[in-house]
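Sharing a structure here in structure tokens format.
Removed from the display is one protein chain of the complex; every other protein chain stays in position.
Letters are used for the chains, namely A, B and C, taken in the order the chains are written, and counting of residues starts over at 1 for each.
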Amino acid sequence: MTEIQLTDITKRFEDVTAVNGIDLTIRDGEFLVLVGPSGCGKSTTLRMLSGLETVTDGSIHADDRELTHLEPRDRNVAMVFQNYALYPHMTAKRNMTFGMKSAGDYTDEEIESRVAEAASILDIEDLLGRKPKALSGGERQRVAIGRSLVRDPEYLLMDEPLSNLDAKLRIQMRAELSKLHEELETTTVYVTHDQTEAMTLGDRVAVMDAGELQQVARPQHLYDFPANRFVAEFIGSPAMNTVPVEVVEEGDAVYAVGEDVRVRLPETGGLEPLVGRTLEFGVRPEDLSQAAAAADNRVVANVSVTEPHGDRMLLHGDVDGTLMKFQISARSTLSGGERVEFGTDPDRLHLFDGETGEALYHSSTPEQDQAAETAAR
Amino acid sequence: MANKRSRRDVLYGAGVASTVGLAGCMGGDDGDAGDGSGTGGEDIEEPDDDAITVWHAMGGGSGDLVDDLVERFDADTESEYQGSYEDILNSLFGSIEAGQMPEVVMIDSLHNQQVLDTEATQPVADIIPSDYPVDDLVGAVQDFFVVDEQLNSMPFNNSNAIMYYNKDVYAEAGLDPESPPETIHEVREHSEAIVESGAADYGITWPNHVWFVEHWYALANELILDAENGHDGAPTTMHTETEFAEDLFTWWRDMYDDDLFLNPGIEAWDEARSAFLNGNAAIKLDSTAAVESTLSGAEDEGFELGTAFYPSPTEDRTGVPIGGASLWVSDEMDDSRAEDVGELLAHLGSVENQIEWHQGSGYYPIRQEGIDQLEDEGWFDEQEHFATAFDQLLASETTPATLRMLIGPAREVQLTVQEGSQDIFSGSVGVEEGLADMKESVETELDRYSRVIGA
Amino acid sequence: MSREIYDRSWVAYLLLLPTLVVSAVFLYYPAARAVELSLYETLQFGTRRLWTGLGNYEFLLTSGDYHSSILITLGFSVIVIIGVMAVSLAVSFLIYEVTTGQASYLVAAIWPYALPPAVAGIVFFYILHPSLGVISQPIEALFGVNVDWFTRGGQAFVVLTVAVIWKQIGYNVIFMIAALNNVPDALGEVADLDGVSRTQRLLRVYTPLISPTLLFLAVMNTIYAFFHTFAFIDILTQGGPGGATNIMIYDLYRNAFEFNNHGLASAQSVILFLVVGALMFLQLKVSDRYAHYG
Partner (left out) sequence: MSLSNPTAYVDELTGENTDTDKLLVHLGLFTAVLLMALPILIALLVSTQQRGVITSPADLLPGSHMVHNYYTVMTDYNFAVYMWNSFVMSTIIVVGKLAISLLAALAIVYYRFPFKNLMFLLILFTLMLPVPVRFVPLFNIVTDLGWYNSMLALTIPYLASATTVFLLRQHFLSIPESIVETAKLDGVGPLKFLVYVLIPMSKGMLAGVSVIMFIYAWNQYLWPLVIIDSQSQQVTQVGITLLQGDIQAGELQWSIVMAGAIITLIPPLLALIAFRKPLLETFGVQQK
């Protein structure tokens, strides 16, 4: 069981900095998801962990052992690739054992028993004699995972392993991966660009953008207390709305005010310095409702489009020249051109610095355990 | 295993010889006879370092016979067909370069100068047994191969060109089958009669080969090159700007223009032969070495064959060119090996073997004694066509013009003459212009050769 | 590149060693020696030589025969390339279009690729011999010409070109079929739905789509026309008549092996090498366009 420590990891390709000074600890037995848009450096980080990519600066430790410049084979790591990377000419079993035989540290009996064990965990005993061509996408995925398991790696890396599966299978495999990890408790780093996958799978989620780590936290914490506007907009679907407002103190209350916006901000202790500034006011579509509309909790939208989703309806409306999304009742009769007032959930309001994107204010405080997790930056 | 099979091949090859035709190698004197050579019944053996290796350019039945003659001398000899005379020359250069020159190599007389210039050979006079009667070589042969009173290379296969004609076509055309043309002008007259009568499509055919041009020059006692065709130093001038040359090539061009001459192509021996045998052409000019195959071919096709002297461009006949291929020996041999090789050459040049060689191939024997013996036996009376070549040879006078060219750039000269002729008779250039072109490129080559070899 | 999973340089060089050694000993060194040889006038396989500096080049560049040889080579190449590609494209497209018997047609169209040039030459020589050829008479009857390519340069050129094109069709068809198979079916189907005629479909849809292959083939066919046709010429026309088929490679071959003039032949090979160099440059340029996936 292993804890991985990344210290100031940097990767430069000629003139491009792909990963810029990341510090990150992956806890023993943890399932950590690295998420971010394409090109954010998440895959590069994973590949540095595997040893497939060299590290330009910084160091990687597994427990007390330094891995930074070790060859992959000396790291005792396993990796599952997006396209499974199964050898097409080998049977499932041979695929699982080929690497072990290369490593040469195992006796034949050990190999047999490990394969049997992995196959039983993954429920692929019947598929061992088949070649990849004769396997379905999901089955190939299992074999690929099986291959990584038989070597009993110190840590396991997964590079978008579900993205080649169709939507239904992906959801099923997601659940199975969670279950598998609960059983094995292998330290796992999982890369995806899909925030839903990140939220559902990760013990913790690390959000990356432009080669830098934006925030590392439990999924709910990320959702509720995004460290910056990037995280706020990246996590959650549809994305969080942001609209420029003036922070105004009126009487003993502080308001976010725009032409179409007037929302009272609950005092959490950090508002005072923000008064008088123009900031980005953030609120998620699901935290807006017509019912909550009131004089000091009011966002007025000029409806442009409505999008029925079956269980709900998404309304696109113009607020102070910014397009915002609102989640409304599925059977609403609102239509384009109407002017509608919404109110917000006062516990779910955020303010971000317009320039840096940094979160300056959340309308509720994190609970104790969340408080422990400060933004990694 | 190769040995076992090869023995059978030799035997089988002898059998095939009658169907394939014994005259495996036509135009023995000329530069391209070896083109018509092959591998039938060839004795294939793994290379054996101890064996005396003989390379020759005789294909078909003649090749088998050479192999047989060589092997009869000693089992430890290796006789191998090497392709045409040009192939053998290239192979010789290659083997000298590789330090693996065979002991004995058959070289066309046209290439003698180039072999001399390799400086890798020695005069056979130095190694043949002292009792070998060089004096008994046929006079014309002596004239050519004895240089500075010593025999440079061992003459072996010698032939000249004669005229073959189809007596049936002659009769059909209303010509006298027993009066073949004697001059090229008569050739034209006869050809006209034949074509007009419809007895054959064409009057005459022969391969476009320099050897035939050499025959005409020799018969007219005209030198092709100065310095006595190269026998008196390196030549520098080609004699094509003469009235004789212009007349000859004008005749040739007109024969072609008037559809009297069937053009089989450059060095196209087989096409000429098959055109003659098929009855497309009534007359062909060809080597004496083709007697046997032409005769059997005529029998197959069911017509009566006639042979006669080569038609002359002039009323007076001086002689036919003398040359032929000879055997050259390496100078990289120790004394005992050289002695063996000398004895092998004497064996090949013995009366008995030369008679056999003549009867099997159509080349004439190089030994006067052999000719006498054949005459005594009445061979020439029985074999009128074999006699034609002899009579023609014996009727020849040796002059500088009848000795074949002895020049370094032989192949260039050969091709230049052949291609130049074609340009002329195909009408792409006038006769005068074509001959001037020929002269210019031959002289350039002569000059280059002297310059480089002298360096 | 992340495929570079090994990084012991000496092992890499060890793996490359056989190829590099063979290339150096049998390709580069002889080529360099050929350049050296081109500075001499030679006889006897180049064993007798006389320094001439650039004399051989000067001779070639001022030789009318060599100029006409270059022109003939260019004309010959252009005709061969266009001819072989037009025929092959038509045949390939028809094979691509048919549904029944496709496999048999394919085999029937690509087999000349396996044909040894010597065999091709001999067979053509035999069937088209002016006076003795099997199909000479039908051709004379059909087209009213007198088949006589032994003396008529134009005819010799035509016979040679036809033989050379014939042998190369198989090679082109293989490439073209492979390329056509790579074209997504939907593109052809769309054109089909739009009612585009077959000829139009070939010219407007498929030809542009497989143009990288066509470009590549144009280069390969040029190399073929320049280098790999000398067996045909040797057997059929020996460069004649009157130099009508004396393309550069045959002229070189003849100087080397008929005339024993290896110095001059070497100079010719250097010139040819420069020509091929230009062609290879073109090929690399061309392949760059579609080799970037790797």
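By definition in this document, a residue touches a chain if its C-beta (ideal position, glycine included) is under 8 Å from a C-beta of that chain, and two chains touch if they have at least 3 such contacts.
Being a predicted model, the structure only gives us computed values, none of them experimental.
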Quiz item: If the full complex is used, which shown chains touch the chain that is missing here?
Solution: A, B, C
Quiz item: For the full complex, which residue in C:39, C:85, C:218 or C:249 touches the chain that was left out?
Solution: C:249
Quiz item: Of C:54, C:71 or C:127, which one is in contact with the hidden chain?
Solution: C:127
Quiz prompt | Residue ranges of subunit A at the interface with the undisplayed chain | solution = 50-52, 71-74, 77-79, 81-90, 98-100, 102-103, 147, 151, 159
Self-check item: Missing-chain contacts mapped onto subunit C
Solution: 2-9, 11-13, 15-16, 18-20, 22-23, 25-34, 37, 45-46, 87, 90-91, 94-95, 97-98, 100-101, 103-120, 122-124, 126-127, 131-138, 166, 169, 174-175, 177-179, 181-182, 198, 212-213, 216, 227, 230-231, 235, 249, 252-253, 256-257, 262, 265-266, 269-270, 272-273, 276-277, 280, 284, 290-291, 293-294
Quiz item: What is the set of subunit B residues that contact the non-displayed chain in the whole complex?
Solution: 2, 5, 9, 12-13, 16, 19-21, 23-26, 34-42, 44-47, 55, 59-62, 80-84, 87, 90-91, 94-95, 97-100, 269-270, 273-274, 277-278, 293, 296-297, 300
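What we mean here is this: only the chains that are shown with their structure count from here on.
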Quiz item: What chain is most central when centres are computed from CA atoms?
Solution: C
Quiz prompt | Highest C-beta pair count, chain pair | solution = B-C
Self-check item: Taking each chain's C-alpha mean as its centre, the one farthest from subunit B
Solution: A
Quiz item: Hey, how far is the Cα centre of subunit A from the one of subunit B, in Å?
Solution: 94
Exercise. Could you check subunit A for residues that touch two or more other chains and list them?
Key: none
Exercise. Would you please write down the residue numbers of subunit C that are in contact with two or more other chains?
Key: none
Self-check item: Sites on subunit B touched by subunit C in the complex
Solution: 86, 90, 93-94, 96-97, 114, 117-118, 256, 262-266, 268, 271, 274-275, 278, 280, 408-409, 411-412, 415, 419, 422-423, 425-426, 428, 445, 448-449, 451-453, 455
Quiz item: Given the complex with subunit B, which residues does subunit C contribute to the contact?
Solution: 41-45, 47-50, 129-132, 148, 150-153, 238, 240-242, 257-261
